[in-house]
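Encoded as structure tokens, the structure appears first; notes follow it.
With one protein chain removed, the remaining protein chains of the complex are shown where they sit.
Order as written gives the chain letters A, B and C; numbering starts at 1 within each chain.
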Amino acid sequence: MIDEPARVLYTQGIMVIAIKKGTPPEEMRAFADILEQQGVTVHISEGASQTILGLIGDTSRIDEERLRAQRLVEKVIRVQAPYKRAHRQFHPEDTRIAIAGPDGGTKYIGGGFLGIIAGPCSVESRDQIIGIASAVKQAGAGFLRGGAFKPRTSPYSFQGLGEEGLDLLLAAKKETGLPIVSELMDISHIDAFDEVDIIQIGARNMQNFTLLKELGQRRKPILLKRGLASTIKELLMAAEYLIAGGNEHIILCERGIRTFEDFTRNTLDLSAVPALKRESHLPVIVDPSHASGLAWMVPALAKAAVAAGADGVMIEVHNNPETARCDGEQSITPEEFAGLMTALRKYAACEGRSL
Amino acid sequence: MIDEPARVLYTQGIMVIAIKKGTPPEEMRAFADILEQQGVTVHISEGASQTILGLIGDTSRIDEERLRAQRLVEKVIRVQAPYKRAHRQFHPEDTRIAIAGPDGGTKYIGGGFLGIIAGPCSVESRDQIIGIASAVKQAGAGFLRGGAFKPRTSPYSFQGLGEEGLDLLLAAKKETGLPIVSELMDISHIDAFDEVDIIQIGARNMQNFTLLKELGQRRKPILLKRGLASTIKELLMAAEYLIAGGNEHIILCERGIRTFEDFTRNTLDLSAVPALKRESHLPVIVDPSHASGLAWMVPALAKAAVAAGADGVMIEVHNNPETARCDGEQSITPEEFAGLMTALRKYAACEGRSL
Amino acid sequence: MIDEPARVLYTQGIMVIAIKKGTPPEEMRAFADILEQQGVTVHISEGASQTILGLIGDTSRIDEERLRAQRLVEKVIRVQAPYKRAHRQFHPEDTRIAIAGPDGGTKYIGGGFLGIIAGPCSVESRDQIIGIASAVKQAGAGFLRGGAFKPRTSPYSFQGLGEEGLDLLLAAKKETGLPIVSELMDISHIDAFDEVDIIQIGARNMQNFTLLKELGQRRKPILLKRGLASTIKELLMAAEYLIAGGNEHIILCERGIRTFEDFTRNTLDLSAVPALKRESHLPVIVDPSHASGLAWMVPALAKAAVAAGADGVMIEVHNNPETARCDGEQSITPEEFAGLMTALRKYAACEGRSL
Partner (left out) sequence: MIDEPARVLYTQGIMVIAIKKGTPPEEMRAFADILEQQGVTVHISEGASQTILGLIGDTSRIDEERLRAQRLVEKVIRVQAPYKRAHRQFHPEDTRIAIAGPDGGTKYIGGGFLGIIAGPCSVESRDQIIGIASAVKQAGAGFLRGGAFKPRTSPYSFQGLGEEGLDLLLAAKKETGLPIVSELMDISHIDAFDEVDIIQIGARNMQNFTLLKELGQRRKPILLKRGLASTIKELLMAAEYLIAGGNEHIILCERGIRTFEDFTRNTLDLSAVPALKRESHLPVIVDPSHASGLAWMVPALAKAAVAAGADGVMIEVHNNPETARCDGEQSITPEEFAGLMTALRKYAACEGRSL
């Protein structure tokens, strides 16, 4: 389901350890010896009163925290990223995620292919999901999204239709030929996701490591959303959990981070797009609907995402935002979505890309 | 396992809706009628060019998002908190969590009882955990903590001993009589936690709603840690998930939030202690070890936590922080812990409390 | 220097006050009477156990803090923004800032005109500034930026050439015909800025109210940068200080906010562009150089800014970033700038705008 990329050898990392003043030289050397047994080369730079150790080699398995706990260590600095297989050095070309459509064709995200994912926050009824699916397909969307299991802040809010929602989503897939994206909240539901084409891991589950380990064992494409308070590095480490297990079919998704600004629900961090694309080979899409929480702001941010180099966008579309059972405030109508698609085609064309 | 408190009726909430300018009066009134069918009273205040609706009654089941999606709505403001049973109005007295010790006695946290929880980040061996357990018990700790299933940012870091770790923890409980606290990462491990006295839900799982719903069905005390980017209100909403399911045995835990400051691992938000205690009846403890990530800072912050009114602290203690398999940098030694206990007794006594 | 816009009456605001339970009705009514004397209408909505007051009218002069300090007040909510003349309701059309060029022509920013401001972080020498000015002019920049007085975190860093720097900047203006933009750090330097076309107020001075009041008395265009930790609302309140004094020649500038993410120097908040343009009539530009602190990221973010609807961008350009006396890491070369201009023209054309 993923193109097999050429691999490059990735063996070099660098860590620097500042040693506390007054550490006896023999103690320092003994420490350096222990480090060398972990497969790195240690260079000692001694100053008049302070010394630093430079570690060169495969530092990805060296545990920073453990180093920091050593009595003779003043500071530990990792120059190289702790992720390895998610890193672009490991895989210099863009990874392209291939998804087989029900109609036999194949769709791609990444490597020059823009993925446009659209649909309602939650699946509500057969008519609703098929209606929206048909409308977004006609406007040019490549994928249908729809929530069946919903993470809600309040236990008193609508929690999604569950498996029934997935069934309706599959009906819409059958009807329109659009591959579907839906959020998995717990590994116990995994069996119901067999025919879901892309499994979404939500922001609140980005560091649900048990879930990531399980999904690492599968070969299903994963849309991994950045956590509200997760750094770019942590997002790549979460992807590393999946790749370490063997699943490289990952689409990263920037969806806003939590800051002091409360005009928007979250603060969309579009710098994450060029940052992730430079650091990693994985495709990166943007979700302006959840980032802003404001339907009127979605078009401006979607255009900006494409201009920033994103490999796609995920847009909440609802035929009747006023009656939506969740996130109506941030959903645009099928008509607005069609207008946005027209605009996005122009923006994509600025760099010779097409939707 | 929890004292049955006297209940008070909690029926009153307030929401305010600003209506967009130019909305026809009849449309507004029809909207007000729909709202009144949801069990609230609606007061209409009309100005020269703008109107507001005041909703009074039980607003906890009214979905803000859905209101915001209405075409005629400009803004929605909830004056009352969306949590209900976690709110102090629902239960004016402090909730006191009772935990039966293996020696037949009962220990409490909350309602004037300070809970001192100490132990290593992760269980590493029989000798290690029994050694630390004995030491912290002698210094006066009331509970033993120890991680068996560990959430780690990197897939290449030590992930905990798993069930074997729980067995060793139980051995330490048997040996010392200390009730034990350990983190549950996934509901699939729940059976192994039968004899764990307090189940910890980690910061990254605070909004794992599937897990919260499951634990709401049980009667086991839960130590619920605040998420890195979770507001005080969201922490109480997570507690509401548990209480809505029927489990009121909840200890809230402030453990630092993520901010721009990087001197400490996280920023300990001690304001959360008086805030949570005013808003809710649940006990509140503080984890200065994870908040700061710096062993030398733990005593100052633990004292401050008690002075701020916390119902306890959770402290990482390791007999040999340098060899700790995780979080050694933030662990204090049993000797340092004993010194801290002496200090905490003095601070607790300032308000007539005892450890 | 600014086009005189048609004014609209702006008289309506809304505030809501929740009254504490148990407040005697006569006390509440007396309080409402006092509020009405401040020129608003007060609507009282009484519930079974709680009451809210709705204030309608010109609430901009009502002091929220003072209300909050009242014993009978539980909560105060302002539905309308506290800024008034910066608000789009006060001035529905886009404000267009007109700057007279030394060659007799007039340049505009806002109201459909994109302002491209380019130049070095700091003026270093006559050759440097004239060289860069000529290069960016040729590539299509409309304005030259250059720092003479530099705010630096460390007292040991280069602090700018001061008045000599301004003289060199004026020489470059004379040579190239480009209007100039430079930062004013203290009102005591104001006389030296007589021939500077646009005075920049830096992020650290956004809430230097003494400075804002002084500049409100002048008729010089002000480029007002958003503070690192300032909300969109606070940026508009800072603009309100200028307008309240009589100076409406304001260009707002988004330049990144401080968040937990440290991959970039700051987090560029592009949502601020549509937000500010909806809330206010003032033009909004974006500074991707200071936001990211990374030269390689500047082009992606500049394109995204234009796509998000910005009225211009401010770009750091240096002929030799390696020897730049400040901010070399974030400066692009004149060649890279020329390439970026070509791209920005395409992006501007997507909405029918031209540079």
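Everything that follows uses one rule, which is that a contact is a pair of C-beta atoms (placed from the backbone, for glycine too) under 8 Å apart; a residue touches a chain by one contact, two chains touch by 3 or more.
Keep in mind that what you see is a predicted model, and the values were worked out from it rather than measured.
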Using the definition of touch stated at the top, determine which of C:Leu224, C:Met237, C:Val284 or C:Ala300 touches the missing chain.
-> C:Met237
From B:Leu169, B:Leu215, B:Leu282 or B:Leu301, the answer for touching the chain not displayed is B:Leu301
Which of C:Thr106, C:Ser125 or C:Thr210 touches the missing chain? It is C:Thr210
Which residue from B:Ile232, B:Ile315 or B:Leu355 sits in contact with the chain not drawn here?
-> B:Ile232
Interface residues of chain C (partner: the chain not displayed) | 60-61, 63, 65-66, 68-71, 82, 149, 151-159, 185-188, 204-205, 207-211, 213, 227-229, 234, 237, 240-241, 244-245, 258, 321-322, 324-329, 331
What residue numbers in chain B mark contact with the hidden partner chain?
-> 229, 231-233, 257, 259-264, 267-275, 278, 291-292, 296-297, 300-301, 303-309, 343, 346-347, 350
Hey, which chain A residues sit against the chain that's not shown?
-> 11-12, 14, 16, 18, 21, 41, 43, 45-50, 52, 54, 56-57, 74-75, 77, 79, 258-260, 262
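One rule holds in what follows: only the chains that are shown with their structure count from here on.
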If you average the CA atoms of chain A and of chain B, how far apart do the two points sit, in angstrom?
-> 28
The distance between the C-alpha centres of chain A and chain C, rounded to whole Å, is 32
Sequence positions of chain C contacting 2 or more other chains | 259-260, 262
